[in-house]
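The complex is shown incomplete by one protein chain, all other protein chains being positioned as in the whole.
Let's turn to subunit A:
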Amino acid sequence: MASAAKRLDTVPGTPAPQIAFDGATLVLGGKTIIENLSLGVQPGEFLCIVGASGCGKTTALRLAAGLYQPTSGRVNFDGQPMRAPRREIAIVFQDYGKALLPWRTAAGNVSLALEAAGMPSAERPARIEELLRTVGLPGHAGKYPSEMSGGMQQRLQIARCLAQEPKTLLMDEPFGALDAMTRQGLQDEVLSLMAASGATVIFVTHDLDEAIYLGDRVIGLLPHPGRIGIELAVNLPRPRDQLSTREHPEFLRLRRQLFDFIKATEQ
């Protein structure tokens, strides 16, 4: 504990990280998936993690979620070790179809998070309506997930995560299964939602453009075992714009750097 506290104080002027990997190593079934990962995520930061498939991106996210415990090293949240998942950390899964309750309507799915938080039933309907409106699903409260498109289902999952009032949002390739237009729309919505809530985001993706477009910082992982290979600060103006941001010389420079990195890891 003392050494961890010391580490965090080494850079004066920076706030304490909300999520801190401290030499975290994860061994599953005799295979080292993540090795000696040290990484601090500041409150309100939007961090993107990219890497070739099988590099441990999703595993790193699951460590941050408390769904896995590191074999050695530490993962801290607000200075406390993560022993189990907690409500302040919401997870948006890629497979929204499996993460939603098919027997509950859109309203019922959002309600699940409110029930878990112990909100009295009288207060829930208004809050559910507000959340569904926030993610662009007003008027769909009575629909079952199976009656909604992929994009709508993912919005619904995001609404349920927002209902947790998370300090941190962990997103695991949330738009990977969606078509390009839907994906761009959701990217902008996530940016404005996060700007409004001030939550910290760790966003895993295999889409390098998406990572640069969204992030304050992009980390590229090297595979076998997963470790940090590249770290890029994204100094692009906010709010980001689908056309002008993607044409910005800095965007193109970062994109080039990241593509070269990924290409090198695949050889």
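Following the convention adopted for this analysis, a residue touches a chain if its C-beta (ideal position, glycine included) is under 8 Å from a C-beta of that chain, and two chains touch if they have at least 3 such contacts; residues count from 1.
By definition in this document, contacts and distances are computed from a predicted model.
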{"item": "Chain not displayed: protein name in its UniProt record (\"(Fe-S)-binding protein\", \"AzlD domain-containing protein\", \"ABC transporter permease\" or \"histidine kinase\")", "value": "\"ABC transporter permease\""}
{"item": "Contact residue for the chain not shown (choose from A:I19, A:I91, A:A107 or A:L178)", "value": "A:I91"}
{"item": "Residue in contact with the excluded chain [from A:E123, A:E147, A:D179 or A:E247]", "value": "A:E147"}
{"item": "Per the touch definition above, residue among A:A20, A:L39, A:V75 or A:A113 touching the missing chain", "value": "A:A113"}
{"item": "Among A:Q164, A:Q187 or A:T245, the residue in touch with the chain that has been omitted", "value": "A:Q164"}
{"item": "Residue numbers in subunit A that touch the chain omitted from display", "value": "65, 67, 84-87, 89-91, 93, 95, 98-99, 101-104, 112-113, 115-117, 144, 146-147, 164"}
